Structures are given as structure tokens and as C-alpha cells.
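Have a look at the structure below before the remarks.
Only one protein chain is missing; all other protein chains are in place.
Coming up: subunit A.
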Amino acid sequence: MELSQRSAALEAAARVRTILRQHAGAADEQARVCEPGMAELRRSGLMGLLVPQERGGLGGDLSDLVEIAQVLADGCTSTAMIWAMHCQQADVLIHFAAQPLRDRLLPRIARGELYLASVTTGPSTGGHLLSSASPLTDTEQGLWVDREAPIVTGGLVADGFLITMRSSPDAPENEVSLVYADRDQMDVVERGDWDTLGMRGTHSVGLKLSGAVPRSQVVGGDGAFRTVALESMAPVGHLAWAACWLGAARSALGELVGLLRSAERPGSIDIRSELVAERLARIRMDLELVGAYLCRVTAEVSQLRAAGASLAGTATQIHLNTLKVIAADLTFRSVDRMVQLAGLSLGYRRGSALPLERHFRDLRSAALNYANDRLLTATGALTLMDRSVNLA
């Protein structure tokens, strides 16, 4: 993207943020997708941020992605996450869909007509990304998809789905194919509600999807989901999620500092005290670390991609996992500390002038949204394979 386009995209994101700010509380309260925010996102062109310009998109890159995710999360963390996950799915199609499918879908994404939801979690395989229990079956109408999808962010408003499936009834659980399904091609039944501690505005409902898709809608080849996950879905996900969480924590800190500098500051908080200063410093340092590491790993991934190199190398995988885990841990720790600093009325009470308790609940999900434990296990194993300790 050229400079002028980049600033236009940032201006569009700022406009969306204004709307998100007005509705974030309601989306959280009702546990529903913020419709005005989604409508503005669709209008803004940002749904096609990563889509190349020749397909009508903005042609943005990964640094645009992480920057805009932070702006959106400053308005509403849930909606930012919906957008971030959509961009993650779009990146998969851009890099792995066969040409005819790309030709068909990318212009629709760019026009904001196609919100892509993701179906990787399964009822029996849990969060294990590289396995799926439900098989694709070959039928006369095409590949038959029959899939329980317990958590689908924005599932009720999705226009299309990227779904992991076992590649055939005889294939082992780890031979996974990714298929694209239009909403029109699927019979969509709502299965479970979404009444959670936080991230309520993602309305990540349970769905049962069934229907047939043509073979040409397998993305990345039969049984090739592992490559798709390693080269696109996981890296772009970790970058975009980390950016959303950081954006939320920055927003929280910005508002807290604004209040501490204002006349509304509670008398009990003495901002000239060393204790308050030390607490603020610790909060700020956590966000500095996440910000710097996010920037660094974004650059690493961008450089490797520009060189046509794989992201599956040991050190790069360690960096990407580390980014996700530290972003989840440190942004949550920072809002936890903000709650402590702000105290009960400002920090803990619903309806406070600062939405700190909402940020706290939202960011608690970060360690679960692709379980930190899974990533730590993988990172530990990979660490034993990298004696030269190639840091990011």
C-alpha cells in the first residue's frame, strides 16, 4: 500500500473505532455481534485489507494488519477480534485457494460482502488444530461436509466458512483438509449459545454445518491443512490476535491515564506517590515488551514471506508461539494491575467510567484462545532442537 492509501485505511479504521466505542458496552452486555460496527467495517473496505488491489482490495500487508487491529481493539476488542480472524481466513484464501476460487471470493471479500468465519475447533479434538474427527465424504453432489462446530466467532452473521475436516473416512485424524463453504451451500443449525465471561461481542456460537461443496473448494490440497496452518493461519492469527489484545490493553491504559490526569481522579489515588508511579511503570513496561516483540515478529514473518521462504523453521515457530503466549499473559497482567491501581469503584465495578472490568474479562480469554499450554509444549520441544538459540 502506498502512503496515501495507508493513511486512508487508518482513517477508515478510526471511523469504525468511533462507532465501536459507542456500541462496545451493548455488544458485551447482550453477547451479540455489534451490528453497526460490522456494517461500518463492511462499508469501510477494511474487510479486504489483505486482498490484493487488482482484486479490488486494499493490498495491505501484515504491518497494516497489526496496526489496524490495534485501532479497532481500542474501540471494541470483540469486534476487532472478529475482523482479525476474518483477515486470517482471507490470508489463507489469498495464499492457498486455487485460482478459480480466489477469483470468485476475493472480490467479494474486498467489497465487504463476505465475512469469513473459521471452524477449526472440534467437539472431540478440542483446540488441537492439526486434527479433525469429522471426515469429508465423496458423494455425487461433491464433498459432503457434516461438522459440529462448537465455537464459531460471528457464526450467525458469517457469509462463508473455512472448515477443517478429516480428508476422508479412512484417513487418520491428523490428515486434515481445509474446505471453503458458502453459507448458501450449508444447512446451518444453531447448537449452543455463547454466554461467556468475556469476548461476549464475538458471539462465538455453536453450529452444526452440513452440505456439499465442489472438490475445487478444498483449500491448499487434500490433506494439506498442516502446511496452510504453518504458513498462514497460525502465523497471521498470532500476529493479529496479539495486536488485538495489545490494542485493548493500550486502550485501557490510555483511558486510565486520562482519568488519573483529570479532575475526576479519585482522591485516594495520589499520582505523585512512588507506589502509583511504580505500578504505572510495570503496566507500561508489559505493553512496551509486547509492542516491541509484535513489531519484531511481524518484520520477521514479512521478510521471510517476501523472500518466498517458509515460516515453518524452528526458530520462527518459536518466535510466533512466544508472541502469542507473551501477548496473552502480559496484556492480561497489565489490565489486572490496572484494576488493582484503579480500585473497586473505577476498576472493578460494571458501569464505571472506565471499562476496565470488561477489558479484564475479555483479555482473560487470550490464554485460552488457542491454549497457551499447547503452544508452550511445542515451544519447549522446539527449544531442544535449537541449540544455537536463534532469538527473534
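The working rule: contacts are C-beta pairs under 8 Å (C-beta built on N, C-alpha and C of every residue); 3 or more make two chains touch, one makes a residue touch a chain; residues count from 1.
The rule we apply is simple: contacts and distances are computed from a predicted model.
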Query - Candidate names "Protein SCO1/2", "Carrier domain-containing protein", "Iron-dicitrate ABC transporter ATP-binding subunit" or "Carbamoyltransferase"; UniProt protein name, chain not shown - result: "Carrier domain-containing protein"
Query - Sole residue of A:5, A:22, A:53 or A:174 that reaches the chain not shown, by the stated touch rule - result: A:174
Query - Which residue of A:26, A:101 or A:382 touches the chain not shown here - result: A:382
Requested in this report: Decide which residue listed in A:257, A:312 or A:392 touches the omitted chain of the complex.
Outcome: A:312
Report summary line: Contacts from subunit A to the absent chain lie at residues 172-175, 226, 312, 314, 377-378, 380-382, 384-388
